[in-house]
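For this depiction, one protein chain was excluded, whereas all remaining protein chains were kept in their positions.
All chains are identified by letter, namely A, B and C, in their written order; residue positions are counted from 1 within each chain.
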Amino acid sequence: MFSSFGEHLKISLFGESHGSAIGVVLDGLKPGILLDLENIHRELEKRRPVDTLSTARKEQDFFQIVSGYWNGYTTGTPLCIMILNEDTKSSDYDPFLLRPSHADYTAYLKYQGFQDYRGGGHFSGRITAALVCAGAICKQILENKGIKIATHIKQIHQVMDDDFSIQIDELEQQIQELNCSSFAVLSKDSLKEMQEEIKKAKNMQDSVGGVLETIVLHLEGGIGEPFFSSIESVLSSLLFSIPAVKGVEFGLGFQFANLYGSEANDSFMYQDGIKTKTNHNGGINGGISNGMPILFKTVIKPTPTIGKLQETIDMKTNQEITMKGKGRHDPCIVHRARVVVDSVTAIGLVELLCSRYGYMWM
Amino acid sequence: MFSSFGEHLKISLFGESHGSAIGVVLDGLKPGILLDLENIHRELEKRRPVDTLSTARKEQDFFQIVSGYWNGYTTGTPLCIMILNEDTKSSDYDPFLLRPSHADYTAYLKYQGFQDYRGGGHFSGRITAALVCAGAICKQILENKGIKIATHIKQIHQVMDDDFSIQIDELEQQIQELNCSSFAVLSKDSLKEMQEEIKKAKNMQDSVGGVLETIVLHLEGGIGEPFFSSIESVLSSLLFSIPAVKGVEFGLGFQFANLYGSEANDSFMYQDGIKTKTNHNGGINGGISNGMPILFKTVIKPTPTIGKLQETIDMKTNQEITMKGKGRHDPCIVHRARVVVDSVTAIGLVELLCSRYGYMWM
Amino acid sequence: MFSSFGEHLKISLFGESHGSAIGVVLDGLKPGILLDLENIHRELEKRRPVDTLSTARKEQDFFQIVSGYWNGYTTGTPLCIMILNEDTKSSDYDPFLLRPSHADYTAYLKYQGFQDYRGGGHFSGRITAALVCAGAICKQILENKGIKIATHIKQIHQVMDDDFSIQIDELEQQIQELNCSSFAVLSKDSLKEMQEEIKKAKNMQDSVGGVLETIVLHLEGGIGEPFFSSIESVLSSLLFSIPAVKGVEFGLGFQFANLYGSEANDSFMYQDGIKTKTNHNGGINGGISNGMPILFKTVIKPTPTIGKLQETIDMKTNQEITMKGKGRHDPCIVHRARVVVDSVTAIGLVELLCSRYGYMWM
Partner (left out) sequence: MFSSFGEHLKISLFGESHGSAIGVVLDGLKPGILLDLENIHRELEKRRPVDTLSTARKEQDFFQIVSGYWNGYTTGTPLCIMILNEDTKSSDYDPFLLRPSHADYTAYLKYQGFQDYRGGGHFSGRITAALVCAGAICKQILENKGIKIATHIKQIHQVMDDDFSIQIDELEQQIQELNCSSFAVLSKDSLKEMQEEIKKAKNMQDSVGGVLETIVLHLEGGIGEPFFSSIESVLSSLLFSIPAVKGVEFGLGFQFANLYGSEANDSFMYQDGIKTKTNHNGGINGGISNGMPILFKTVIKPTPTIGKLQETIDMKTNQEITMKGKGRHDPCIVHRARVVVDSVTAIGLVELLCSRYGYMWM
C-alpha cells in the first residue's frame, strides 16, 4: 500500500518533484533478464514535454541503475533506478495558495504542513517518470513472451480517434506504429484535429482532457484471480494511481448499461481455438483473461493548472481570492499520460503472471 | 491478492455456490466492537431475491459467527462468518456448455477442469453474500464514527434516476431512505419505470444492466495515499472484484474528457471550513479525500444468463450450438448489487482509516 | 500479519478453544492437487492427547473441508477446513485469576477484557490443530516433489535423543519411522527414559519442556531469499508462532559462539554434485538452501499449567494469592508439538517455493 505495489514483483516509488532525485525499487525480478536501456530511455522520452504542446521543463530524464543490474543483465536482487532532478524552479510555489483541483489542500490535510509542496512534491506528475522506468522493464519482460501493449488517444475534448482494427495483422501493425509515435493516434486526421484542440485550449489559457484506450495482445487465457485480484481490480488500482485519472472501463464499460443481455453477451465460436465473436467484455470474464485482446479505457481530466483566472482561497487568511496558474504547465497531458498507462498495465500483468508462475517465469 | 484483501483489516473470502457453505474471515478487528446482528441480517436481505423481479433461489441467508465474537462484542481475534448453502440444484449445470459472457470458460482455463462449476462455483454472485457480511460490520464501524455510505440506482437500461441532493439536510434524508429501501432510487417515478424495464426484459427472456451511484458522507479530509493506495485505487480494486462490474468513475468521470479545465476545476471557498464550490472531483484530489462527499459510479452489465437462444460451443466437441439459460437467473441484478457496492466501499474505507490510525481507531 | 501468513500461499487462522469451531483458509493452492484425507486425519492424531501422558480432552478432531475441494481434488479456490469444538468445559476458567506464564494477562492487555478467555481462547494450543490441517496439505504437496520433513524429540528435561544419521539410507529410514510414530524419538532407550521423565513430572504435579530437532531432506538449492525472506526468517517466524516455543537455532546454532571459524566452516567437496563435508550451517547459507539437509532445533518451554501451588494475583483485587492449575493440562507437550513444527515448516517451504515458481509449481 502507500507508494508500494505488488506481492510478487514489488514496486516501491520514492521522490519529490523538487527534491534531489526520484526513483523506484523493483524487488522480485528474475536474474538474467537482458535489459535494453535504450528502450527505457525511449519510453521516458514519450512522457517528456515534446514540443509546443507542452511545458518548458527542459531537462532530459537521464536515469541511472543503482543496483540489481550488472554486465547488461538483471542480477535478481532489488533493482533501483533513479532520475536526478535538475531543472527545478521552486520559487513559483506558495503553499497557502490552494490551486483548484490539485492535491495542495489534500496533501496539507494528510501531511499536516510537512509535505514538500514544491512542484507538487510526491504528487507531481514527474514521479510517473519512475513508473515509466519500472514499466519499461516490465514491458520488455512481457515482449520477450510475445505479449504486446499499446495505447492510443481515443479522445481529446470533442475529437475522437478511430477504433483498433479487428483484423489481427492490421492490429499488430497499429500497435507497432503507436509504440513508435510520440502522439499516439490511429487516424492521421484525428492527430491534426486533436493537436488543434490542444493549441486552441492553450491560446485560451485553458486546458483539455481526454480518453486513452489500451489493448493487450497475446495474453494467454486463465490469467487473473477471482475477486480482489481480478485483472480489472489489479489494473484499475494501478491506473487510478496515475494523477488525473478519474475513470476506468473495460470492454464496453458504461455502455453496458444501455444494452440488453442478448446484445451485450459475447457468443463463443471455434476458430483455431475457442474465441468470442465479439469482445464486449474486453477479454475478461470473471476477472480472468479469456484469450481475446484485453481492452480498456482511461479518462484523463483536463490539467488543473491553467492561465485563466480562478477562484480559490488563501489559507493564511481564509479569504477568497483569484489566482492564475504559475509555474510550468501543459494545456493537455493526455498524450504524455499514454506511456504511463502502458507502464502500469505492464506492471500489473507481470504481477499477475508471477503469482501464477513465479518470478522464474520472467 | 487472490481472494484475500487488505493489509490492516484482512478479508479472506471462501466458498462455492453449491458447496457446503460460503464465508469470510476478518482479521484485524478491534476488540470490543458491539455488533448489531440484526443489521447484518438486513443487509443480507437487500442482496437476496426479493420479488417477482428476481430468481427463485428461496433460501434465506442465515449466517453464523464462528469465531472472534463473544457476548455481543468482537473479541479482536479473527472473526469468521459463515452462511450454509441449502437450496442448491446442481443438476442444472453442464461444464462443457460455455455460457456466453460467464466465467465458465475462463475458470476452465485457470483451474484446468478442477473448478467446482456447479452454480458458478467461487465465481457465483452468491459469494458476494460473504462480502455483504464483512461490509455490514465495516459499515457499523464507520457509522459509529459518523461516516455514512449510500448507493442508488442511477440508471436501469434507458431510465435515469435523480441526482443526490446538494442540500446537506436533504442529502442526509436521502441516504437514510436509501438504506431502508429494497430497490434504492431517489425518485419514485424512476422506481416505477425501472421496474417496468426489468419486467419487460424478463418477458423478452432477456436482461438489463445499469449504473449505481454511491456517496460517502462525513469522511474526514486527508484519508487515502498517493499512488497505489489512492482512494480511487483501493475502491476501484474492490468494486471491480464484484462480478458484472465493468466500469468505475469518480466525480464527473468520463465526462471530464469533454470539458475545459476552467469548467472542470472545483474552486475553493470558505464556509465553515475550506470547501469546494462544485464537487466534480468526487471529493478526492491526488487520491486523498478533501472533506467533500465521495462520489462515484459503477456500471453493472446485463445478467449474462438469459432465456433467449444464444450461440456458443460445446467444449466436448468444439461444435457451435445454441443454448438457453438454465438454472435460476435474474433479468437484472443492479438493485441487488447495490448493497455489495456499499459493502466493499465500507471495507475499503476501514482499510484506509486503519492504515492511518491503526485498528484501535475502530 | 495478525493471524494471517504468506503472500503466495495465504493462510488465515480462526477460532477459539471454546467457540463453535476452529479452522483455517488456504488461499493460493493449485487446482488439481489430489488430497489424502486419511493423512490429514493421521497428522491430527499426532497432535492429540494419546495416552496417560496427556490431558483428558477426549474429542477426536474431525475436520470438514468447507470449500475449495471437490471430487477428491483441490479446486484452486480458497480451501477452508474446520474442526468443530465439542468437549468443552468452560466453567474451569476465571478471567481474573492470572495463570503464571500463560497469555491470560497479555490477552487482557491487548483485547481489553473482550477476549474469549475460555480455554485460552485464540491462544489455546488447540488452534494449532488448524495449523496441522494446513501443514498436512503442504506436506503432501512437498512429498509429491520428493521433499521430506521429519522432527524428533531431541531432549526432554535431562534426557537426550540420538542425532540424525549422516548415512542417507539410514536417514531416510529414520524419517519414515518418525513420521509413523506417536512419540517421535530415534533411540528406543531415549523413548523410555523420556516417558519416565514426563511421568515423574506428572506425579510431582509439575511439567517439563524439551527440544525438537527437525530435518528437511531433498530441498533443492537456491530456495529462500536474502534478508527478510531468508529460510531462517520465514521458518523462525512460523515456529515462534507456535505457543510455548522460545528459541530456534539452525545448524550448530548457539554452539557457533564457542568455535573458531576454522572449526565452524563447512568445506566444500564434489561428490555427485557440490556438497559440504560437514553441515554446521544446517543447509542454509546467506538465507538460501545449499542442497544439504535443512536442520534446526526448537525449544518448547514446560507447560505453564501445573498442579503445584503457584503465586499469582487476582486482578479483581490486585491481591497476591496462590493457585493450582485447573482444567485439563499436560505434564509435557513436546511430543505433541512435534507435528505442529513439521506443519509450519511445510507451510513455510511451500511459500518460499511458490514465490520462485508460482502456485502452478505445486
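The rule is short, and it goes like this: a residue touches a chain if its C-beta (ideal position, glycine included) is under 8 Å from a C-beta of that chain, and two chains touch if they have at least 3 such contacts.
All figures in this text were calculated on a predicted structure; none of them were measured in a lab.
Q: Specify the residue from the set A:Leu44, A:Met82 or A:Val159 that touches the hidden chain.
A: A:Met82
Q: Have a look at C:Gly32, C:Pro95 or C:Gly221 and name the one touching the chain we're not showing.
A: Per the contact definition at the top, the residue touching the missing chain is C:Gly221.
Q: On chain B, what residues meet the omitted chain?
A: These residues of chain B touch the chain that is not shown: 7-8, 28, 77, 226, 354-361.
Q: Considering the entire assembly, which residues of chain C contact the chain that has been omitted?
A: 1-5, 7, 11, 13, 98, 100-103, 105-107, 109-110, 122-123, 127, 155-158, 201, 204, 206-211, 220-230, 232-234, 236-238, 240-241, 243, 245-254, 256-270, 274, 276-277, 280-282, 284-291, 297, 299-306, 308, 310-313, 315, 318-320, 355
Q: What is the set of chain A residues that contact the non-displayed chain in the whole complex?
A: 1-4, 7, 10, 12-16, 19-23, 25, 27-28, 31-32, 64, 66-68, 70, 73-80, 82, 110-116, 121-122
The rule is simple: only the chains that are shown with their structure count from here on.
Q: Determine how many degrees of rotation, between 0 and 180 and to the nearest 5, align the Cα atoms of chain A with the equivalent atoms in chain B.
A: Here the rotation carrying chain A onto chain B measures out at 180 degrees.
Q: Would you kindly state whether over half or under half of the residue numbers at the chain A/chain C interface are used by both copies, giving same or different?
A: The interface is built from the same residue numbers on each side, given that over half of them are used by both copies.
Q: Return the distance between the CA-based centres of chain B and chain C, expressed in whole Å.
A: About 40 Å separates the centre of chain B from that of chain C.
Q: Quick check: how many Å separate the C-alpha centres of chain A and chain C?
A: Averaging C-alpha atoms per chain gives centres 46 Å apart.
Q: Of all the residues in chain B, which ones touch at least 2 other chains?
A: 1-4, 7, 13, 110, 122
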